[in-house]
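Below you'll find the structure, written out as structure tokens, and then a few comments.
Every protein chain except one is present and positioned as in the full complex.
On to chain A.
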């Protein structure tokens, strides 16, 4: 192999790996990402195709809506200023899941309009709302600000 051929071999393999990675990233980003929706988004979208695939549904847990079903799954509703969506979740709710609190449920929308979640997220820190939920509520003009005037405890790790 000449010097030129050696260099070519190295550059060619680098380009091949990079090309493969770029292809993976592009298809990954178009197919494997999860979109955030509020209950209003879900109820008011005209075409069903917008709510296909994995979604993150965020809003406040409706007071009094949480019930444990016979098969140990949980059913509750998530609402924003205008609409509510029923969520079914088979699993253990996070420690900071409470009625009236902002949470994010991740899963898929069923044909009957209910949401089947495989993950439910609430913040570790009770003074905080998931950021997407807070932003969505702010847009709808129902954000009431932080619950208390205290300096929030910062807690990373």
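Note that a residue touches a chain if its C-beta (ideal position, glycine included) is under 8 Å from a C-beta of that chain, and two chains touch if they have at least 3 such contacts; residues count from 1.
Please note the rule applied: contacts and distances are computed from a predicted model.
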* **Chain excluded from display, named as in UniProt, from "Succinate dehydrogenase subunit A", "Heme lyase CcmF/NrfE family subunit", "Octopine/nopaline transport system permease protein" or "ABC transporter ATP-binding protein"** => "Heme lyase CcmF/NrfE family subunit"
* Structure fact -> Logged for chain A, residues touching the omitted partner chain are 1, 3, 6, 9-10, 13-14, 17-18, 20-21, 24-25, 27-29, 31-36, 54, 56, 68, 70-74, 90-93, 95-96, 106, 121, 123-128, 130-132, 135, 151-157
